[in-house]
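Pasting a structure here, questions to come.
Excluded from the complex is one protein chain; the other protein chains are retained at their positions.
Labels for the chains are A, B and C, by order of writing; each one numbers its residues from 1.
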């Protein structure tokens, strides 16, 4: 009886409010995950929540951590197929462990590295973030919606200041004015962080490495940890021949996503966000789109957007 | 013509996607705001966004900063009535300045201080955060929805471990077992951060100082910067006689909000979030409710929740 | 006796180790400070420490907070002359309150704003950080060493990539090769954060606003919150005609400091640190010099450094 009495969390609350989400954040654990061609250790920071009915005082939060601990253990012998699969497994596990819950949510974020080659072919490990999320609803069969995301640090080059500078210098120099073989024009450029988050329905697969490539190809240029002098010059030139607003980055990611996943269903949620740490300001510039694949397909640009003319 | 050509942002994009929000973050400016009985300087960190139609390449972000600069200037001679009023003004101003936008969003967060007295009556300045947000929709008349929020650092004392310890010690001590005048039982306790965010419809007023009081009264105890020894003992004792899960904190805030604002309409959005930096874990515990006043009123607990019996 | 017994901190420890510093961090309070031509409210984040002899178990930390509370109160009626004066007052106060201590240290950091005009003369409030520090030693007379510092966000333009790009393009274009009136060459540029920290001996005064100007003039360009299109072009052009490594920024600050304060004594400590959030890398570039005015004067460059030839 004492044992039962001590379950303070399960006490029936004579009257109270239900809660949208109750759980733990900042749980950090190493897990083994399969990536194309290899198995790696990731160390995600994890949040796990369930909802709580009005009739129950507290959620048994240690069950959330227990679910994580078991999964970590299991991944050592049998690596998880992906971070989002881990989230989905955990979300289902939370519904099993919290019999009173109707929804479970799990989120993860982890450092991730890929080898990239700069212009002279030298390889270096570049750092990214992997994001994953799963929401499980209790029902006839447990429905789990899972998503995968990436966060990529790259570079943006401002098209607007580039055009202003071109006009300014054209007043002084006939050759720039006449468009006679001008070098790519100088402008401000800066570190840019762009994230792409996309739902992955059951029986479909989206590979994080592909999402990273999509984002890197949508910024003015990828950034590289290791650049010897000629590589550095090449990155600068390429970036200046590919000037981008944060708005352009988001739209280019959206277009590439539509093209890359023709088989994903219309209801798939897509979020793209791009933030530039402006070199000429103390504040940041941001653009974001929250949408679905279906909406993107319905509003697909008829003619392709050609920004070359702008700058 | 050159002048026109240089408006790179306004260029008609032959085909592209609309964007949900485009703008600036991390803008920090001092503004003068009226508070009950005085005028103070707050230094909010500000985000400002508008949406962007598919046909336009870029948003003119300098207009956002211009809107802020004018408001800052104006507040020096005529202090703003509140942070959320400032947000609403800015959101309206963004729609005026971005003729292509249909929605404008503004968010602010600022340090804020109130004098509090500890148990021996000694005053000290305690720090809080003020939050504010406004969303303006273009329409027959510009509709602006604004919200006000607070973030309060306090203390939670765990009821569950308190009960476990009581049972554990009761096995060794008849007097604890018999309930014969037990001292409040020891348990773990920790720093807790709780935020309350509530919509403020036109012609209604919600005072941030009241929201801070509501949250402080819902935690196990407020925290104080200045506590001499007897005050410290008293805070510890009071907190242990008032043990709270994060779930309890959120629900108690919800109840106090329902009681405090009987005249606010049903559609008013309310969000409460409580996070405890668990002293016995490396992770945090979180509870949250996202709801409306109407939903809270419909599900109001019939009998008052009495947690005294639990511990 | 009970009262005495309860002073757990003062208990004589039969044998233990002395401690270098014991105190509180993350204390945040609004204080009134005089600035040139006006009185403003700053909200510094404060750390306060004293040393602790081996014979005493604990420091009475509430005395630190008490000292702050009194100072805050006093500053409302009589604004402090400067943040570093406040630190010095607090450091002396700590020695008075902790009779066992031989050293007291106080540090502050606060947001700070100055009006700046961009190229078209438009004013905007730009944000900086003020830093201050004081160390008091108990002795014949209490000796207090105080320092003042600033943190300035600006912009650096890379001279190295600029030169590489110039050479690269020169191969394709005779006019660039011949140096025939070349426009400033494109390169990568980024947000740069530079701090300058300098000791202020008794009876000398160093004005924070001057330090901010020194740093801003040493970066490739200041940054501005508000830039309409022509201003933006001008900032970009000026910055590109003034390319700087972080090394250059630190050295230029050092030179300006030597020139600006001929009367400050040789033993004055000076620290300058510059960090660029590289736009072409995911990591940052840093340069730092920790020195004294005397050492700088002894090693003063004979001929002036002329970097124009480099790029």
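Keep this in mind: contacts are C-beta pairs under 8 Å (C-beta built on N, C-alpha and C of every residue); 3 or more make two chains touch, one makes a residue touch a chain.
Remember, predicted model here, so these are calculated numbers, not experimental data.
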Open item on the list: So one chain is hidden, and I want to know which residue out of B:75, B:187, B:242 or B:274 touches that hidden chain in the complete assembly.
Closed with: B:187
Task: Those residues of chain C which, in the complete complex, touch the missing chain - done: 2, 5-6, 8-9, 11, 13-28, 47, 49, 52, 54, 57-59, 61, 65, 159-160, 163-164, 167, 245-248, 250-251, 254-255, 275, 281-291, 296, 299-307, 310-311
- [ ] Please give every residue of chain B in contact with the chain that is not shown.
- [x] 126-127, 153, 155, 160-161, 164-165, 167-169, 173, 175-176, 181, 183-191, 221, 223-225, 227, 229-230, 232-233, 235-237, 239-240, 277-283
Open item on the list: Applying the definition given at the start, please give the residues of chain A touching the unseen chain.
Closed with: 6-7, 27-30, 40-41, 43, 62, 65-66, 68-69, 72, 111, 113, 124-125, 127, 225-229, 232
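Simple rule for what comes next: only the chains that are shown with their structure count from here on.
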Task: Chain whose Cα centroid lies at the greatest distance from that of chain C - done: A
Task: Separation of mean Cα positions, chain C and chain A [Å, integer] - done: 35
Open item on the list: Nearest whole angstrom, what separates the Cα centre of chain A from the Cα centre of chain B?
Closed with: 27
Open item on the list: Averaging over Cα atoms per chain, report the distance between chain B and chain C in Å.
Closed with: 32
TODO: Mark out which residues of chain B touch at least two other chains, giving numbers and ranges.
DONE: 6, 27-28, 65
